[in-house]
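Of the protein chains in this complex, one is absent; all others appear in place.
Going by the order they are written in, the chains are A and B; count residues from 1 in each one.
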Amino acid sequence: MTAPALQTVGLVKRFGGIVATNDVSLTIERGARHALIGPNGAGKTTLVNQLTGVLKPSEGRILLEGRDITTAKPEARVRLGMSRTFQINQLFQSMTPLDMLLLVLCEQNDLGLKLWQKLDKNGDLAREAAAIAERFRLDDVIGEPITTLPYGKQRQLEIAAAFAARPRVLLLDEPAAGVPEAERRDLLATVADLPADVSVLLIEHDMDLVFRFATRITVLVNGTVIADGTPSAIAADPAVRAAYLGESLDA
Amino acid sequence: MLTILFDGVAYGMLLFILASGLAVTLGLMNFVNLAHGAFAMAGGYVTVVLMQRYDVPFVATLPFAFLVPAAIGAVLERTIYRPMYAKSHLDQVLFSIGLVFMVVAAVDYVMGSQQQLIRLPAWLQGRFDIAGIGIGRYRSFVIAICIVLTIALQYVLVRTRFGSRLRAAVDDQQVARGLGVNVGVIFSLTFAVGSGLAGLGGALGVEMLGLDPTFPLKFMIYFLIVVTVGGRSGLTGPFTAALLIGVVDVAGKYYVPQLGAFLIYALMVAVLFLRPQGLFAVAR
Partner (left out) sequence: MTMALDTPRPALTDLVGKTLSRRRRWKLGEVVFWGLTAAAPFMLPRGMLLLNEVAILALFALSLDLILGFAGIVSLGHAAFLGAGAYAAGLFALHVNADPLTGLVVAVLAAALLGFLTSFLVLGGTDLTRLMVTLGIALLLFELANSFSAITGGADGLQGISMGPLLGLFPFDLQGRTAYLYSLSVLFVLFLAARRMMASPFGLSLRAIRDNPLRASATGVAINGRIVLVYTIAAAYAGAAGALMAQTTQFVSLDVLEFHRSADLMLVVIIGGAGWLYGGIIGAILFKVLQDAISLATPQYWQFWIGLLLVVFVLGGREILHGLLARSRTALAKLASRRAP
């Protein structure tokens, strides 16, 4: 049996006296469309930061396709196939979308240390960057400074950059945050369009998006997993309703 | 050897008083003020001028050595320092270096570049002989004053309402403002007191450290080391660090004069590398 795409075993994170992640054992299967939900402050982003290596867990292990990456640096995890988006856009303020996409592609192709080479030596990377920009509706602004892009485009770029890294495991941290209602449909289409063999963990507050996208949902409250199962099971779970969803949901 | 220890302690305590203002502005206000030494120098020159031109006795000049730099600090804080709080540390550094260059050149022009010498009053000259060890009177005096000041500082910071208001304002300016704490006044006052203390230290230091227009540049690094090694939170860290540096520097220069200040700089680099938050810092 092949190892799951991403797995945590008894993950714990303490900040002084506060337990932000409480014995979380999460499994994301290959090709998953897995969502992580929970009220504000539940520790979702803290969990993602541990998964990606930005934070060091106090206890527990993290396995990427069966390989222990608990102590691996963030850049190492990217090279092993993990990629993420940030809840608040983390872009490069002095660059254009083209620059940023080229950066991702260069790193993916191990060109990062080539200090004597031209940026688009044989045009392949440029073509690929253009293709990604087109796919994420950034083609009309590809050469514009990132600082001049409207928020929606910046968000698209955030996702495009994660996508350009050809991840096998993609962590999307609230991709719809701040995106107006009308554009969320586009976002959903983008996320749904992701290839089937990419395993996706989606963290979201937008329940519409979650229930349309996910085939499996984990619910995190105060750093603890209180439920894990199919969308219908989660929607019906009284503990989840009580803790989070409230009676208004009729998924 | 005990004399060296004693001298080192005196030097260290003086360093602490000099650097305490910097520890406060950096640690509590997150502002890097490399021009801090200029206030110390101001205090030193106040004492020198009062003694040489107006025949004021040494001890009587000390309050002025505190007040004049404090006043200057208060004015400068309101006017040119305030817009710098929001800027990056690099900008703050460049700004304060610019100030230092200006002050050094100005003082050179007005006072001349020679070392300033003062004559200590008779009762502060010479030494006590206790059990065969020579204890300098002046250094004892300095230590005594520094101890009093340190206790007073710690008391104000920890036990008074002003102290708790200051700590609140530092922890979270917005919340403090919301609770009615006048953050602007507190920062001004703190800056003024810090500058005043530096001035007092500068006056006390004329005899021990010397005084010429390059003082701020010469000693800037020492103040920074005290704050870096001592950590930024509270006063106990910098106090311990200052003592350590004082003793190590004096002992080093005595036993291994070849290396001069090398030891201290190496200590700083090592500490910054191994524990960037400071040797004695309390984990926040």
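For this structure, a couple of remarks:
Following the convention adopted for this analysis, a contact is a pair of C-beta atoms (placed from the backbone, for glycine too) under 8 Å apart; a residue touches a chain by one contact, two chains touch by 3 or more.
As the structure is a computational prediction, the values presented were derived from the model and not from experiment.
Here is the thing to keep in mind: the chain we left out touches A, B in the whole complex. Considering the full assembly, B:Met102 is the residue among B:Met102, B:Leu117, B:Ile147 or B:Val175 that touches the omitted chain. Which of A:Leu64, A:Cys106 or A:Leu187 touches the hidden chain is settled by the complete complex: it is A:Cys106.
Across the entire complex, the residue among B:Met84, B:Met111, B:Met208 or B:Val248 in touch with the chain not shown is B:Met84. As for the chain not pictured, it touches chain B at residues 32, 80, 83-84, 87-91, 93-95, 97-106, 108-109, 217, 221, 224, 228, 258-262, 265-266, 268-269, 272-273, 276.
Remark: the residues of chain A touching the chain excluded from display are 52, 54, 73-76, 78-79, 83-84, 86, 90-95, 98-99, 102-104, 106-108, 111-120, 123, 126-135, 139, 142-143, 161, 163, 165-166, 168, 195, 197-198.
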